[in-house]
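Supplied in structure tokens, the structure appears directly below.
Note that this complex is displayed minus one protein chain, with the remaining chains in position.
The chains carry the letters A and B, assigned in the order they are written, with residues numbered from 1 in each.
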Amino acid sequence: MRRKRYRAGFLGGVAILSLAAMSSARADDSDPQEFTQIERGRYLAITSDCVSCHTVAGAKPFAGGRAIETPFGYITAPNITPDLETGIGAWSDEAFDAAVRRGIRPNGARLYPAMPYNAYAKMSRDDVQAIRAYLNSVEPARNAVVANTLPFPFNIRATMRIWNSLYFKEGEFKPDPTKSAVWNRGAFLVDGPAHCGACHTPKTFLGGDRLDQYLQGSYLQGWSAPDITNDRRVGLGEWTVEDVATYLKSGHNTITAATGPMAEAVSLSTSHMTDEDTQAIATYLKSLPGKDSGDKPLPADTGTMTAGAAIYRDQCSACHGIEGRGVPGLFPSVANSSMVRSKDPTTAIRIVLRGARSVGTSKEPTAPGMPSYGWQLENGQVAAVLNYIRNSWGGAAPAIEAGDVNRVRSDTASRPD
Amino acid sequence: MKTSNSASTALRRRELLAGAAMLVFSATTVRAATITGQLPWTPNAGNPPPRIKLGPWEFFTGEEGRAMEALADRIIPVDPETPGGKESGCAIFVDRQLAGSYGRQEGLYLRPPFQTGTRNQGHQSEKGPAQEYREGLAALDRACKGAFGEPFADVPDNDKDLVLKGLESGEIKLEGVDGKSFLAKIVRDVQMGFFADPIYGGNRDMVAWKMIGYPGARYNYLDWVGRHNERFPLPPVSMTGSAQWTR
Partner (left out) sequence: MPRRLPKKDVVIVGFGWTGAIMANELTDEGLDVIAIERGPWRDAPTDFPPSYMQDELRYRVRHELFLRPDQLTFTFRNRMNQAALPIRSWGAFMPPNGVGGGGVHWNAEMWRFLPSDFVLKTHLTERYGASFLPEDMTIQDWGITYDELEPSYDRFEYLCGTSGTAGNIKGKIQEGGNPFEGPRSRAYPTPAQAQPFSHTLFGNAARELGYKPFPQPSGNLSQAYTNPLGLRMGPCTYCGFCEWFGCSNYSKASPQTTILPYLVRKPNFALRDKSEVVRINLDRSGKRATGVTFVDSSGEEWEQQADLVILSAFALFNVQLLLHSNIGQPYDPVTNTGVVGRNYTHQTMSTVNGFFDNKKFNFNPFIASGAIGMCIDEFNGDNFDHGPHGFVGGGYMGQVQTGARPIESTLVPPGTPKWGADWKKAVKDNYLSTVKPGGGVHGSFYAYRDIYLDLDPAYKDRFGRPLMRITMDLKENEIKQNKFLTDKFAEIIKAMGAEKLAVQYRTAPYDITVYQTTHLNGGAIMGTDPKTSALNRYLQSWDVPNLFVLGASAFPQNPGYNPTLTVGALAFWAADAIRSQYLKNPGRLVDA
């Protein structure tokens, strides 16, 4: 028996009728007050991390207005609370699904892939309907968002047709029958709701995924997201499945800690996943073979390495230890840090320059911070100490130059995070 | 050394699903803040010490500067292994300190009435270090001109030492200035500049630290705690690094 949903912001009898008409039009739409569906939707919204992009710090959840930085400019995330006028309360369930899984708005306009619809496409109709039911249950917020903020020519949404033809593959996740249920669950989460590739897969100049470098790390928003395949040197190769799951659950493990945008992903999304799901994601990622770059370490007696060794001993060893192993759960190990050895050293450089605060979760509340060294170390010295860390204790990575550091320094100068 | 400049620049994620409250905080503001939900954080946070600028005196007049350099070289004379006070930059140190918050007595309680108390009730004069140096150096030069016909800086070194010893014992008095406490102050400040981090102008190139075997601004000695009675081999490092940091 369908129960009419009573909601604040009702305009009158006509509205009730039309809403009733809309909501009763599809027999397979679920009852929005059904607890199980809303709970399922809430969990799916967590794994999809909707709240992160669709919320401005300090404002109401899901009310939109946050500027998402893309290589093409800023896109403003819309209000997805059930508010009738400024949110998506008036959308049909069909329309919602079209937006989430096909990137199409009710008026036919295209969404930009900052909304990761190409990942969410992996979810099923039922999944999305559950998310809809959950979003319908959150508090409506009045917040009119101006969505079109990209510069010309990217503000012409019609160009998205071309983009979609290149990069968008419609279709739900199809499990691989040769793999375990746990693996398949992990694959679904990674490629679907958790949309890890949005940050961790490098992009073409048009912003589409480079599938030949799937999950091998990418640059975005002033950070380099590391390789999360099982690569020994720059990926998760030295982590156990448990290490990966613990990291997702608590933001920390014996080797490293989440900071920057990943701190946000942990705090809002992965730390709230079930243990089974974080295990599944870990299992899946660890199954992806690395590319084994075959880099040779820089010789220890070059100028940049000896300077780096001195700087390391004099400064970094205070927390990261004389042997580079840090303190498990407190100070990341730089000796076997895949992030530090990434081909793109942006994150390592900016952490040294600006400092960093690691995430605090209920499992790991300490949230230790790293101080900023940008005032103390010149660009060449930052390069030297990173070269030393990247190429010592069995590690190897391409040399960083002072110019690389300077680029990050100027790029991040006006960033607030 | 620069920090973000707007109160709302720290983007924070709300712990919605745990129900914790938001934090909007900037470590750079002087304003009182309410802290809740998360530990405060901004990039480039912190307050590193400003480096002094070499060049003209910022507090001393030319004559005072000469006198101070001469004093520094008597308090810490040159020897074959280690520079003296002047070359180490001790006079520069004192000059920059007097030009700064120390000289201006910032943060001290300076309300009246000013009364003389017992010695162990502490400094009760309105005069701060800046004024005391000004008056003291002038009185010293006056006394030397009277006794030797020249200001302190031009008096022969042996006589300089006699003057200082006389001030120390109280045998030599300065006009309008307590010579004994003035000398004690100069000795303390010059030696302080000698041993402070080079960022403050003295201890140039860490010469004092090299002299005594102090390894400087290091933090981790875990591999040395158990090595008893062995010479620590690493050279000193200051807050701005060392020669070893050059590529």
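The working rule: a residue touches a chain if its C-beta (ideal position, glycine included) is under 8 Å from a C-beta of that chain, and two chains touch if they have at least 3 such contacts.
A quick note: this is a predicted structure, and the numbers were derived from the prediction, not measured.
Contact with the chain not shown here comes from a single listed residue; of A:I68, A:V182, A:L220 or A:C319, that residue is A:C319. Of the candidate positions B:L98, B:A139, B:V155 or B:A208, contact with the hidden chain is made by B:A208. Annotation for chain B: contacts to the undisplayed chain at residues 15, 18-21, 27, 30-42, 45-49, 74-77, 79, 82, 101-102, 106-111, 113, 115, 117-124, 161, 164, 168, 187, 190-192, 195-197, 200, 208-209, 211-222, 224-232, 239. If you put the missing chain back, the residues of chain A touching it would be 315, 318-319, 327-331, 355, 357, 360, 362-373, 375-376.
Keep in mind that, in the parts below, only the chains that are shown with their structure count from here on.
Once the centre of each chain is set as its mean CA position, chain A and chain B turn out to be 48 Å apart. Residue ranges on chain B touching chain A, taken from their complex, read 1, 4, 6, 9-18, 22, 24, 38-39, 41-46, 48, 217-220, 222-223, 234, 237, 239-242, 244-247. Of all residues in chain A, those touching chain B in their complex are 46, 51-52, 55, 57-58, 61, 263-264, 267-268, 272, 303-304, 306-307, 310-311, 313-315, 317-318, 321-322, 353-355, 357, 360, 362, 367, 369, 371-372, 374-377, 380-381, 384, 412, 415-417.
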